[in-house]
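Heads up: the structure comes next, in C-alpha cells.
Every protein chain but one is kept in place in this view of the complex.
Showing subunit A:
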Amino acid sequence: MTPSISWGLLLLAGLCCLVPSFLAEDVQETDTSQKDQSPASHEIATNLGDFAISLYRELVHQSNTSNIFFSPVSIATAFAMLSLGSKGDTHTQILEGLQFNLTQTSEADIHKSFQHLLQTLNRPDSELQLSTGNGLFVNNDLKLVEKFLEEAKNHYQAEVFSVNFAESEEAKKVINDFVEKGTQGKIAEAVKKLDQDTVFALANYILFKGKWKKPFDPENTEEAEFHVDESTTVKVPMMTLSGMLHVHHCSTLSSWVLLMDYAGNATAVFLLPDDGKMQHLEQTLSKELISKFLLNRRRRLAQIHFPRLSISGEYNLKTLMSPLGITRIFNNGADLSGITEENAPLKLSQAVHKAVLTIDETGTEAAAVTVLQMVPMSMPPILRFDHPFLFIIFEEHTQSPIFLGKVVDPTHK
C-alpha cells in the first residue's frame, strides 16, 4: 500500500513540474518571435566551426591513419533537434556539446538559425547538389508528443517513423530504406545491426556531389601515385587544373591553401601540409584562420594535381559524441520526456551518421566560359595533392561547415 502511494506522489510531482516549463517555453518563444522575424544563421556558424574542429580532433585521436569524413552541420542538426525533446542534464549536455553558450544565444534563436540553415541547404532551386535528412524511429507502442513532432518537422525537416523494434529485421529495413531513398541509392545499408532493446533510433545522412565553377578537364586526368605514408603508395586518377586560382601558402599552418568554388554558394578549402607537417596543421587549425582564408581571396597563377575520389564516413554517434560530453541521452538516465507522452524510460539506443562526397572533374554547364579566362604564362607553382590533406566545405552565405575531412588514402571509399 505504501509503495503505491509513493509512486503516485512522485508521478504527480513530475506532472506539476512540467506544466510551468511548457508555459515558460511558450512565452519565451512568442517574445522572441515578435522581436526577431529573420534569424541569422551566422549566429550558429561560429559554434559549428568550434564543434567541427573539436569533433575532428577527437576522430584523429581515435585513429590518425584513417580517412576522416563527416558533416558537422548534419550531426549538429540532428542533436539540436533532439534537444527539442530533452530536459535536464540530457538537454544541457547536448547544447554544451555543440559548443552553444545559452547566455549568448537564446535557445529559440538556435532552432530558428538551424531552420534557416537547412532551408538554405535544401532549397529546391539551389545548384548545390546536396541531399540531407534526419530520420527518427520510435517503437510503435510509444505515443509521441505532438509539439515535438511539429517542431522537429518545421525546424529540422525531420521524418518520424513508428516501427516495431521487436521485429528487428523489419525495423532495420525501415531505417535503411529511409536512408537509401534519401541518398538516391548511394547509401544502401546505413544500419547493419540493431541492439536487442532498441526503442528509439536516429539516422542522419548527407550526400554531396557538387559541380565546380572552374572544372577540371577530364582529358588531363591520368594515373599517378598517392603517398599514403613513407612506405605506402597507391595509384589514383589524378586530375589537373591550371589557371588563376585561389592559392597561397600559409606559414602558420605550414600548408598550401587552395579554395575551390562550387556552383550553388559552396566553397571547398583544401589544406595541403608541407612534408611532415600534418600533425602541426591539425593542431594549429582554427576556425578564425579559415574564416580569414575565405574573406581574403586572391587569385594567382597555379597548377594543381588533385585525386579523383569518393570518400565516405560512417559513425556511431554514441561513440562519436561521448568525448564531447553528450552521454546521458544514450544511457538509462536519459530524460526525453519531451518526445514521448508516457514516462516510459526512453533513451537513444542507436544513432548513425553517414556522409558521402564525390570529387571529380565535373563542372557546371557554364563552365566552358571559364576557359576563356586570361592566363599569364609565367611558370606556376605546382600543388600536388599526392599526400594526405585536409578539406572543409562551407556553405558561403552562412559560412557553415557542411563537411570536414582528411584524405589519407583516396582509394578507400
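One rule holds for everything that comes next: a contact is a pair of C-beta atoms (placed from the backbone, for glycine too) under 8 Å apart; a residue touches a chain by one contact, two chains touch by 3 or more; residues count from 1.
Keep in mind that, in the parts below, contacts and distances are computed from a predicted model.
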Could you check which of "Molybdopterin synthase sulfur carrier subunit", "60S ribosome subunit biogenesis protein NIP7 homolog", "Putative exosome complex component RRP41" or "Neutrophil elastase" matches the UniProt name for the chain that's left out? "Neutrophil elastase"
Full-complex touch with the removed chain, picking from A:Pro124, A:Gly185 or A:Pro376, is A:Pro376
Can you work out which residue in A:Gln157, A:Thr240, A:Ser312 or A:Thr398 touches the chain that's missing from view? A:Thr240
Give the residue, chosen from A:Gln104, A:Asn220, A:Asn331 or A:Thr411, that touches the chain omitted from the document. A:Asn220
In the complete complex, the non-displayed chain touches which residues of subunit A? 217, 220, 240, 242, 300-301, 303, 371-380
